[in-house]
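Only a single protein chain was left out; the remaining protein chains are all shown in position.
For chain A:
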Amino acid sequence: MNNIIVLPLIVPIITATLLVFLNNNIKLQRIVSLITMIFVACISVVLLQLIQTEGILRLDFSGWMPPFGILFVADSFSVLLVLTASIVTAVCLIYAFSTIGERHEKMYFYPFVLFLIAGVNGSFLTGDIFNLFVCFEVMLLASYVLIALGGGKMQLRESIKYVLINVVASWMFLVALAYLYGTLKTLNMAHIAQRVAEAGQDPLLTVVSLTFLVVFGLKAGLLLFFWLPGSYSVPPTAVQALFAALLTKVGMYALFRTFMLMFPLQPEITHTIIGVMAGATIIAGCMGAFAGRDVRTIATYNVIISVGFILVALAVGTEDAMAGAVYYLVHDMLGKALLFLLIGTMILVTGEVVVKNMNGLIRIYPLFGWIFFIMMCALVGIPPLSGFIGKVLIGQGAIETESYVLLALAFGSSIIVMYSLLRIFLASFFGETSINEEDKMPIPRGAMASFIILAIFIIGLGVGAEGLAVYVNDAAYTLSNPSVYIDAILNTNK
């Protein structure tokens, strides 16, 4: 019994409902929401340590033993993601304090951000696939509100598409769950894995797993990303950064759990399809980033490239590649949040979205410019920044399994990422400035603080990769040896 596991889910929900009553006291809302996220981050650090000493932890809700009850499971993989998600949310909140505006703050902005993070944390921690569906819905409902909050014309247009595509995806999720329950008679993830292993993964079960691939592919933006560029570019900057950092990662997490834990036995079918989809995602994302004229389009297509890149690791499926994927997921949450915050601030200070129309920003905002440079190097994967180690490990895995096409695509995409971001850097930051010193719009101090915090984390993750290696290797070991996870759930009585 480890009640601490449920705190990352329940604490944001309780504070969010409390904030509904404090709707008019904006200052208190800010403080409470920030403290909540810092508290959740601290809890996840404690959990991470606890997992290293005691192994995988589980919490059976109201004492119902698995496989009968609903349970939360904390292993290194999920808690690392919970920790990163909480840090990113805290930073996005700091950015929102100075930029989001009072109108949003009075429209329950903070409660919905907290509901969003509760859904995200719940999805990472749950050990029951129907509960995963519920947590997905909590996250999606909050995201529907956040995307439409403010009610701009573009926002409403894109939110209709976003809501429709996600309602269809959720419906398919339910259908897939019905197939799964119909064939295996269980919803506990470890129990599913055990039964699939016992029965052997016959064609029927493989088809069921492929319906899950479609569902999570839609949520993660794996090949089925047509909804993503539009809906990620309309909400306010802080919300964009949250979406880019968290939402696709939850879909990817679900894909890793599905195909490394529950249905790992037919890799020549499932993992090949994932590999093809990942490759196609990278190519399409690169084309979008190439062709993009405005900074938002370039940034959203960079999200898609990284989705493809991380799922190359899933297609490869070795332990090294898993370690790389965990590193890269953590890095990408931090990096994409920073990218979207910086892009949003560029638009805020210049009032332009097209790359060509901005210039010389680094002369007026030197620190801002150099943080953009650091972020670019990190996303490209230049050592010693955070993207490097993940790319090396995923590449190593691809070489081990001789998937040279995926390797070439994955590393080729780094060059496109560099090209697309370098183009912004050269055109918008260098050169003569058209804004003079007097009428420059100052970057709010809170926003600057959030950039600096994220930049420190990105450098820290790169330089301190060795320190994180214990946790990442444990996560990769659990992912590539499903029996560890299954034993922790079904064969121990705690």
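Convention: contacts are C-beta pairs under 8 Å (C-beta built on N, C-alpha and C of every residue); 3 or more make two chains touch, one makes a residue touch a chain; residues count from 1.
To be clear about the criterion, contacts and distances are computed from a predicted model.
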### Query
Of the options "Na(+)/H(+) antiporter subunit B", "ABC transporter permease", "Xanthine dehydrogenase family protein subunit M" or "Chemotaxis protein CheW", which is the UniProt protein name for the chain that has been left out of view?
"Na(+)/H(+) antiporter subunit B"
### Task
Check the options A:I14, A:L174, A:V207 or A:L367 and report the residue that touches the missing chain.
A:I14
### Summary
Note that chain A touches the chain not displayed via residues 1, 3, 6, 10, 13-14, 17-18, 20-21, 59-63
